[in-house]
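Every protein chain of the complex appears in place save one, which is left out.
Letters A, B and C mark the chains as written, and numbering starts fresh at 1 in each.
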Amino acid sequence: MVGTPVLFIAIPLLAAFLIPLLGFVWKESVRILPGLVLLYLLYLAVNLMGQVAHSGTIVEVIAGWAPPWGINLVFSPLTGLLTTLMILMGFIIWIYSYRFKNIDFREAVKYFILLLMMITGSVGIVLTGDIFNQFVFIEITSISAYALTAFYKGRDSAEASFKYLIIGSLSSMFLLLAIVLIYSQLGTLNMADIADKAHLMKPGFKILALIFFITGLGIEAEIFPLNGWTPDAYAQAPGPVGAAFSGIVVKAGVYAMIRVIFTLFDVSGTHQFLIIIGMITLIIAEMAAVKQDRLKRMLAYSSIGQMGLVIVAFGIGTEEGVFAALFLMLNHAIIKSLLFLSGSYLVYNSTEKYIHETDGLAKHLPITSFLFALGAIAIVGMPPFAGFWSKWSILSAAAHSNMILVIVLILSVSIIELVYYFRVVNRIYFFPKQKEVEPKRPTINALIAMSILGILILVIGFYPDSVTGYLHSASQSLLEKGKYIQDVLSTGQLFIQ
Amino acid sequence: MEFKLFDLSIVEYAFFITAVLIILIGLYGALVKKTLIKIVIGLSVLDAGINLLLISVGYVKSGTAPIFSPALIKDMPLTLENIKKLSEGMVDPVPQALVLTAIVIGFGVTAVALSLVIRLYRHHHTLNIDEIKNLKW
Amino acid sequence: MNMIYIVFIVLLGGALLTFFANRISGLLRDTFFLLTILATTVLFFTKIHIGDTVSFTLAGLNLKWGLDAFGWYFSLIVLGLGTMAAFYALSYMKGKDRLGYFYFSFLISILSMLGILMSHDLVSFFIFWEVMTWSSYLIVIYSGRNVQKNGINYILLSALGAYAMLTAIVMVYANIHTLSISEMINTYPQFSHVQQVWLPVLFLMAFSVKAAMMPLHVWAPGAYSDAPMAYTSVFSGALSKMGIYGMVIVFVSMISYLPDDTLFKETFAWLGAITAILGTLWAIAQDDARKLLAYSSIAQLGYIITGVAVGTDLAMLSALFLAALHALFKGTLFMAVGAIERQTGTVKFTEVTGLIRKMPWTFIASLLAIIALAGIPPLGGFVGKWMLYESLINSNHYILVIAIFFASTAAFLYCYKFLFGFFLGQEEKEWENVKEAPALMVLPMLILAAGTLVLGTFPGILLKPADAAMQTLGYASTEGHLWSMSILFNEWGDQVLLRPLVYAIAGTFLFFLIILTVKGWKNTRYVSTKDISSSGEVPLEYENLTFSVNFYQPFLRAVGPVMKKRMIYYYREFGSGMEALFDYSRRIYNGNGQTYAIYVMIFLVIILLFKNSIFG
Partner (left out) sequence: MKKILVLSLLAVFGVYLLEVLFKIDFGHQFFLHGVKDFYLTTSPDKMGVANVVTAIVVNFRGFDTLGEVTVLFLATTAMSSILYKGRHQLGERAVLFSSSRIVMTGSKLLFPAIILLGAYVFIHGHLTPGGGFQGGVIIATGFLLMLLSYEDYKVSHVALSLVESLAGITFASVGLLGFLNGGTFLQNFLPTGGLNNLISGGVIPIIYIAVGFKVGAELTGLIYTALNEKD
């Protein structure tokens, strides 16, 4: 027994509380501790994934009260997969930002606490089996995200953060309203219990709660038109944080929404709604991305578009569709993080982050540019890189459901995507360098982090079977609603004196 | 239907109506007011409205606070039946616990919002949200 | 381990080694590059036999690779031209930077083409197709010229085609739950009518892009002329043939099952012919040799498409023959242009003249290639064109014959322009010190040019494998009567009637050539090309008065109306219209946080108002 899922929350929290204390004793520990924690959690996650594959979903009870009375954590193939992904991305981002704020110790303390908490919050969103608890974790994630967005002084980061905060507050309002409606009807907050009893709700409640959930969680999942905050926040946050947003936070938001739609309520029409809304998100975002003149903003819009695609894939609703969606999430996490991480070195010494400032940097930053190009070519779905397989799986899922229009739209949008990514790559490689730009060489730890991501892209691209098995069992576990309810509610009552 | 000045059903739902009104006022403040501080106030009002709604959902008519105080128990032996009997007259404790959490979270968000307002003022020297849009498109 | 894997591993490993060896030393890199391509060629032709297959499972999909006679025929083109181009490249690319990158992309594109030819399932076909796209894209943008224009045009149209194909592939997969190409072909007659029509359309879209068929050709002039010439020979000679390869399969195995297949065939035959005519006209108008050859490639591919679309056995045979031949002579010509570019630094007819004595071997290779291109006996081009005409007449496409004939006659004009502009005419002082290109560049050219000569005389060499290829496509074996299909051949595949005539023509031609050259050597008075009378007009100083300026002005004036607007103009208009739309659409994000919050409320209210119709 290596541990249980609750350690994913408890240990980082303990570490976060410890970091300021350790800072008094040994400054370097502030940087090392989060990495150690994440490394341990990665080890734990991988172990638990093996355990789950072997003996089924782990339901962990907290404070000794069996669900639905106590809060429980569910480590199923699905949540386990996402947790592992998030912890992995978190670890890579930690490697990347190990030397972040090297000079100013006090800022580093805050950065690492907030980053660790953002990761923990996202993991909590995924693991928890209780809607109110999920709300709390969403708030933990959001508050860390607000602070990290506004982390850089002397830029417009506070503006971005404030926009995020306004919309984030609306999000929490809708979530609470939905919780109120559910509680007033069922008197329970446990997801499995709600799913079990959802048919007891009076008409009207269910749909209104669902609408509030979709609106509230849609804000976290970057659905159009709820995503006004996204490009600003991505563009203004420090590079690793942007990577964490697209690799970790959004994934948690999408998961929460999907959990609500697939497990909590079974309302007909939701899937079509998801497809339509995802499609609109995808199209608008990719259209907006074409004309961006700032690199990170472009990446942000692209990230929104990809999330739209993920939502479309979930909307298809078949096992294949869910598989495609999860595959997309995985690939997007890896590739978009790579783009953010390498992209932020390409525009390192610039405040405005214009794309034309990356002109001709390939000569000065060969590895960074190469990795950026690799990410660009992978995210547009060129084989044999990772992005192709997810694109293939979503298209074939759509084809199996006879959604030709969806296929055509996805592919047309892919062409748009291809144009703006290749334009940037061309600039990096073939344009004359701007004189006033001073390229910043990536530190060794940043290079390691980016290379890991690059290698992952190649590995998944050449040997997709390395992940498809996990993805298949994860998608099955999402679709088996009855099993989820049974797994959670059959956990024995444990009050031990 | 006979019109009554104090329609009982309306009075019964006064909590809900008030809560929703507070929510709407808060939203109005957040969506229309131009000053950052007023927007933050709007968001806080919004929180308050939701908390009120949450707590009124848990209300049980003429219920007492969910505390087994000595005054309530008196000399009753604490058997399960007695506890059950006592608990029937109590309001639902769960929303109260939730509200406690929600208040704290709302407080945290407000604190962050206010500090952002300070930063924005420092940077833009204005509190008008219409003038703070360097980031767009 | 199966030899098929080994070939791919050799290519991929070689490409990577070449890439990394660049860091160590140039010699090592060149060695790896050459060894890789040679090893591949040798392994491929000695160890892989027609009928070999391997299959494996990846991501839950059954993939199958193998070689059939049809693929083998095209691999002959790919590897033959590829090897020659590789030798040529060693010398041509010497001294340029980013060579690791170039050689890597070169090898990967060879790999992808072999992969396409050996794919027996749709997914690996698509994967290799896309790998081919990006590897060739990498080379198109290698020079760094016009990357945002030509490079993006290329990748954009390629993606358009590739995604059309992907749509078709997923449709097939959803329908028959298998990815095998032969399975798709077998079950095709049972598909629904809509799919029966759409599948070929989508596939053909992908293939027409690569085969540069109008109106999807707009990428070709830019891409062909921007890539280094060492690769353009492969690009135009072999890579575009992948489009033809796919087209042949679609036409033979799908369209012929359609009830109204004639409509398809006629349309494509005509598109091919129009491509040929317009390509030729545009080629005539070019002053840049690379552009001229690029348009000429488009035109030549037009003939081939027509042949494929007409689809009788003779037409198909001629298309396959022309495909191989085009690889030979267009490879030579692009290499020749590359040699001239390397030696003189320019490829404009208006700048370079009279290179015949400076670069005689290049001239001879170009001459042979041009003759083959123009379809003059005794070279191979004549055989192919003859067969094409004959098949068109036999299948009653009289107007098509006229169109094709017009195109190939007009092709003389640009052929002549090419020869005259570069090699003939007066020598300029400016080019006095030009030397012949290095042997490593000249030899591949000469070998390829000699190939056209050999094929003109002994077309059977190529007709035999072409016939085997056609048998795998389901054409009846023509072993017995193939050689008598055309009045041109005897049983040995040799030309019967024309051989003496051919030799006579060639002999006369050579004789006069020698006489004229020798005579001209003695008697010509050399003046600067700028020193010509201008009928009373005083030319401005910057006016270029070389004879190549406005070479075919009267002709172009005559055909002017057809060429007023280039296709790319409409694409550009469409593109800028879309960009304006995109620019407009992003204004939704107007920067005001409050507006975003109002969006949230609008979203909510819309769902609330329509909740009954959304959530049934």
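The working rule: a residue touches a chain if its C-beta (ideal position, glycine included) is under 8 Å from a C-beta of that chain, and two chains touch if they have at least 3 such contacts.
All of these numbers come straight from a predicted model, not from anything done at the bench.
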| item | value |
| --- | --- |
| Chains shown that the absent chain touches, full complex | A, B, C |
| Hidden partner chain, residues of subunit C it touches | 598, 601-602, 604-605, 608-609 |
| Sites on subunit A contacted by the missing partner chain, in the whole complex | 4, 6, 9-10, 13-14, 16-18, 20-21, 24, 60-65, 68-71, 103-104, 106-107, 110-111, 113-114, 117, 124, 128, 130, 132-133, 136-137, 139-140, 143-144, 146-147, 150-151, 153, 158, 161, 177, 181, 184-190, 197, 200, 202, 204-205, 208, 494-497 |
| Contact set of subunit B toward the excluded chain (per top definition) | 12-13, 15-17, 20-21, 23-24, 27-28, 31-32, 53, 56-61, 65-70, 73, 78, 80, 83-84, 87, 90, 92-94, 96-98, 100-101, 103-105, 107-109, 111-112, 114-116, 118-119, 121-122 |
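The criterion applied here is as follows: only the chains that are shown with their structure count from here on.
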| item | value |
| --- | --- |
| Pair exhibiting more inter-chain C-beta contacts, A-B or B-C | A-B |
| Centroid distance [mean C-alpha coordinates] between subunit C and subunit A, Å | 44 |
| Distance from subunit B to subunit A - Cα centre to Cα centre, in angstrom | 30 |
| Distance between the centres, which are taken as Cα means, of subunit C and subunit B, whole angstrom | 71 |
| Set of subunit B residues in contact with two or more other chains | 30, 39, 132-135, 137 |
| Two or more partner chains touched - positions in subunit A | 159, 162-163, 166, 170, 231, 288, 291-292 |
| Interface residues, subunit A side, partner subunit C - complex | 159, 162-163, 166-167, 170, 174, 207-208, 210-211, 214-215, 218-219, 225-226, 228-229, 231, 267-270, 272-273, 284, 287-288, 290-292, 301, 377, 382-384, 388-389, 392-393, 395-396, 398-400, 402, 404, 407-408, 411-412, 414-416, 418-419, 422-423, 426-427, 429-430, 463-465, 468 |
| List of subunit A residues in touch with subunit B within their complex | 132, 136, 139, 142-143, 146-147, 150, 153-154, 156, 158-163, 165-166, 168-170, 172-173, 176-177, 179-180, 183-184, 187, 189, 231-232, 235-236, 288, 291-292 |
| Contact footprint of subunit B on subunit C as seen in their complex | 586-587, 589-594, 597-598, 601 |
